[in-house]
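Apart from one protein chain that is not included, each protein chain of the complex appears where it belongs.
And then subunit A:
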Amino acid sequence: MANTNLPRRIIKETQRLLSEPAPGISASPSEDNMRYFNVMILGPTQSPFEGGVFKLELFLPEEYPMAAPKVRFLTKIYHPNIDKLGRICLDILKDKWSPALQIRTVLLSIQALLSAPNPDDPLSDNIAKHWKTNEAEAVETAKEWTRLYATGA
């Protein structure tokens, strides 16, 4: 059902994601639902998530691109802007969404969020507190979680 009348925009975006993937990011649509993407983001170098492969799911709602895609981490991650359910606190996924943004730009933004955690706008209060009171220790925990949950998968 979801594959009938798929807007050309989604087809084009999918083609471009597959033909010219962004560095460190892969996204491929599910076979039975072209609006559902399996995403993998490599942990950025120089970040506590380096070396990790993070799985996400991305869904394009019916209103897309007038509404933002729904994105969620499937891999456990220790990050002040990502909660234990994998939900992401990122303005462009909420009130700052614009139809000029695309799947690619959303995923690049999430990748950038991994490089630049923002504990001042937390989704996970405990992790944010940890980050602000003892950043070195929080980074160690994030590295540990990366090793435990995001490698060898």
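We adopt the following convention: contacts are C-beta pairs under 8 Å (C-beta built on N, C-alpha and C of every residue); 3 or more make two chains touch, one makes a residue touch a chain; residues count from 1.
By definition in this document, contacts and distances are computed from a predicted model.
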By UniProt, of "RuvB-like helicase", "Vacuolar fusion protein MON1 homolog", "Ribosomal RNA-processing protein 42" or "RING-type E3 ubiquitin transferase", the chain left out is "RING-type E3 ubiquitin transferase"
Where A:Trp97, A:Trp131 or A:Trp145 are the choices, the one touching the absent chain is A:Trp97
Residue positions on subunit A contacting the omitted chain are 7-9, 12-13, 15, 61, 63, 65-68, 93-100, 102
